[in-house]
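Before anything else, here's the structure in question.
Apart from one protein chain that is not included, each protein chain of the complex appears where it belongs.
All chains are identified by letter, namely A and B, in their written order; residue positions are counted from 1 within each chain.
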Amino acid sequence: MKKYIKKFLVLATISIAATALFGCKKEIPTKKVGIILPIEHQALNEITQGFTATLTSLSKEKLDFKVMNAEGDINIQRAIIMQMRDAHYDLIVPLSTSASQMTASLVKEEPIVALAASIPESVRIPKETCNIAVVDDELDNNVILQLIHKTYPNITKVALIHSASDKILPEVDVVKADSPKYGISVRNFMVQNLADLYSVGSAIPDDTDAIFILKDNLVASGIATLIQIAHKKHILLITSDDATLKQGADLAIGVGEKEIGIEGAKLAAQILNGKSPCSLPIIKLTKPHIFKR
Amino acid sequence: MNHPLLEIKNLSYTPQGLSRSVLNNINYKIYPGDFVILLGSNGSGKSSLLKTIDRRTEATTGDILLSNKKISHYSQKEFASQVITLTQNTVDSLFPSLTVLENCFLALERLSIKTFLNQQNPKQFFSTHLKQFNNNLAHHFSTHVSVLSGGEQQALVLALSMLHPPKLLLLDEHVSALDPKAAEHLLKFTAKIIDEHKITCVLTTHDLKTALRFGNRLLALSNGKVSREFNEKEKKALTQEDLLNLYLPPQII
Partner (left out) sequence: MFTAILSQLFPLLPLALAVYISFFILRATDLTLDGSFVLGAAVFAKMLELNYAPMLAGIAALTAGMLAGTGVALIQRKQKIDSLLAGILATFVLLSVNLLIMGRPNISLLAKVTLVSTGINASDLSVNILSGAYSSILCLGVCLILVTRYGLLLRAFGDNPNLLHRLGKNVETHRIGGFALTNSLAAASGCLTAQTIGYADIGMGFGLTLTALGAVILGQQLLQKLSPKHLLHGIQAFAVCLLGVAFYLLATNGLLRLNLNPIYLKMVLGLTLIMFLRTANICTTKRIYESPTT
């Protein structure tokens, strides 16, 4: 029995390798668009939705979207990008800065539309093939408090709840350093995991005017808890992600995720119509918008 | 009078967390050339005594002097070249997943490696050396030690320790895991080697025949204390009956 399983395994591997080698030259009747997500994330899914919906309505040709998620593994991400490159996709769309950087370094010929990525002109222009168009969404953390202040001038005490993530900690510092300018005092509360959220949230002082969270995956996934706490304490809940408004947050400050996808689709449509990616300007969505319920 | 090679002074050992002491105020002297039989039932403390002599466990109170110097004052390297223990667990003395040849090279690490390697072709040297102990070993240079039989492993341990004969050899029931025939063979062979190299030796056993056949002195332990001592003359006169009486203290019967 074991021998058969072994033989089966060997045969299976060989056939997989063989079909993979010879099976990639298929006739493509439509334009192929490959979308690369580095990791599972609600915001990335919204960008993708905005992108595919808009591009489908803008394009005259039939499009074949291929959405691939690397699940946080850079080896798989690299394999996905190389596969799209070798299969000569008509357009490759990486989401996030790191996926875009990887695509930029691996793909020389096929046009790229980098979404939610900060790839500066200094990188894009010197590239001989110059095959990248960019929608940049890196938020300017300095203006977040300014916007809060503008919307709610009476706020003086803000509780910033954040995770211990490496992406978030520097942003917390920026926000805290910026706060005195607007007469706001920011106290930060760190949560290690989702289970802490309720106890940490309940521990914020009663004289706090608002709870504020950044674009922080861990905390955002426990938004329901914070909504409950804010409601109990009769204070505001301000987030950085417009999707939370539907769930009950009072105010969201940030770039609309859908908007990133829509802007990207506009670029993509021009590229599919024959324009060079390089001739298109880098779209900057760095200005946060205020989303109110 | 001859200086003792090993001197045990008021030695006691109580393991952490245990209220009763495993070794209790032991005093004993071992002279160069002695072959001491350490006799005792299970739990009498004979293994603990050897472990303490070999620095595997640390005494709670008392001193052990090797050549008039406290054993704790030796560097590990100096000590390793003078005292060697063989136990029934060959894993204590071998690297099980390395090959026979690799174990040979590693055994040289306790000595100054250059003296050996520069003198001749090391493989040739090991081959002749191993052949004195077990004919098979020399043909299995690239075999993993864990695959060897128990007898072969013990022969290898003995061979490796005789690359540079130690001053003091401690045999902690090193044959008890073997079948009777192999055990008998190895025991005889060990005695022969000890005799040839004039090595001072301590052998623990609970086998009365072994206790009578080998050694020139006998030390009987019970409950961590020295229960009887026999010198060369007294030991020769001993019978199996006498030893049995040592084993079965009246209060138990």
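Just so it is clear, a contact is a pair of C-beta atoms (placed from the backbone, for glycine too) under 8 Å apart; a residue touches a chain by one contact, two chains touch by 3 or more.
On a predicted model such as this, the values are computed, not experimentally measured, just so you know.
Partner chains of the missing chain, restricted to those shown and counted over the full complex, are A, B.
Check A:Ser57, A:Ser122, A:Asn154 or A:Ser199 against the missing chain and you find that the one touching it is A:Ser122. Across B:Leu65, B:Leu98 or B:Ala182, the residue that sits in touch with the chain not pictured is B:Leu98.
Interface note: of A:Ala79, A:Ala195 or A:Ala224, the residue touching the hidden chain in the full complex is A:Ala79.
Screening B:His3, B:Lys77 or B:Lys236 for touch with the missing chain picks out B:Lys77. In the full complex, chain A makes contact with the omitted chain through residues 2, 5-6, 9, 13, 16-17, 19-21, 23-24, 68-76, 78-80, 82-83, 85-87, 97-98, 101-102, 104-106, 108, 119, 122-123, 126-128, 166-167, 169-170.
The missing chain lies against chain B, touching residues 75-81, 89, 91-98, 102, 105-107, 109-110, 142, 146.
Just so we're on the same page, only the chains that are shown with their structure count from here on.
The distance from the centre of chain A to the centre of chain B, each centre being the mean of the chain's C-alpha atoms, comes to 69 Å.
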